[in-house]
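With one protein chain held back, the other chains of the complex are shown just where they sit.
Moving on, here comes chain A:
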Amino acid sequence: MSVLVYVEQVDGKFKKSVFEAVSYAKAIADKTGTNLTAVSIGNVADSELQELGKYGAAKVLNVASAELKNFVNQAYAAVIAEAAAKEGADVIVLSNSFSGKGLAPRVAVKLKAGLVDGAVELPQLDGGKFLVKKGAFSGKAFAITELTSATKVIALNPNAFGVKESAVTATIESFSPAVQSADLAAIVKEIVRATDKVSLPDAELVVSAGRGLKGPENWGMIEELANLLGAATACSKPVSDADWRPHSEHVGQTGIAISPNLYIAIGISGAIQHLAGVSSSKVIVVINKDPEAPFFKVADYGIVGDAFEVVPKLIEALKAHQA
């Protein structure tokens, strides 16, 4: 018995969501009285792998083969299943990132394991039962899910558990499982990543705007506010449908669901479908000129006013605060 955590690297670095997954996996290992091993795939420097020790990974399997440089879920799933077999792992933890969503289900089938994706809390071990809470109905509910299989896979939502330090020294071990060429049939041709922007799914702070902004030419102040805060930008469905903003910014029931520490909604009325995607945000600020906007019912702070007057005031106040 042990716990295995897959640590997803981006350009050789680990993001906060990975440290959260390691912290979460360490807490499960402590709870079940077992060891935690991390498995990293791709080119990551030893100094970066050592970082995983801070969060409790005493052992790191480093799979650095050149053919696994790019993420191919089929091959990565095979490697993780091999690592699980080698370590005798019965709980496998991953981040519920875009790549994680393509990877965790394949790992689960390989190991004949149940998968909880979008986990939001530590498992409860209740009289031999292994229960994991996850979001359901697009943020309108939670489902307590029992994993009944011998091996269990959990994909942890970003910003759900937090990073918890538990310093150990990580021992790095090179691991080279055989890779089948059939598992590398999907070929990565190009990766385009904006490095100057905060990525929305992982963002701790989000500034979002809707139709109240009247047109795409008015997003300058939204981006300025977001930049000052170090926040990601988001939008409502009508805005992405009208191509004012890219679909990747659409949060809500048919967009992406997020749970940042702070969600600022500007000129968004708060339709049920939008609320579904953002209601697990820790603090919600709503700025809308309509005092009857349904969004105010779920807000922590509200300003009834015109976005074109309120947002510049916030930008000024923030500059003064940061000065």
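Throughout what follows, contacts are C-beta pairs under 8 Å (C-beta built on N, C-alpha and C of every residue); 3 or more make two chains touch, one makes a residue touch a chain; residues count from 1.
One rule holds in what follows: contacts and distances are computed from a predicted model.
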| item | value |
| --- | --- |
| UniProt protein name of the chain not shown, from "Molybdate-binding protein", "Electron transfer flavoprotein subunit beta", "ABC transporter permease" or "Iron-sulfur cluster assembly scaffold protein IscU" | "Electron transfer flavoprotein subunit beta" |
| Identified contact with the non-displayed chain, of A:Q50, A:S65 or A:S149 | A:S149 |
| Of A:G53, A:P177, A:P201 or A:G267, the residue in touch with the unshown chain | A:P201 |
| Contact footprint on chain A, counting only the chain that is left out | 10, 15, 71-74, 77, 97-99, 101-106, 108-110, 112-118, 129, 131, 133-149, 182, 185-195, 197-202, 204-205, 229, 240, 247-248, 250, 253-255, 257, 261-262, 272-273, 279-280, 282-286, 296-306, 309-310, 313-314, 316-318, 320-321 |
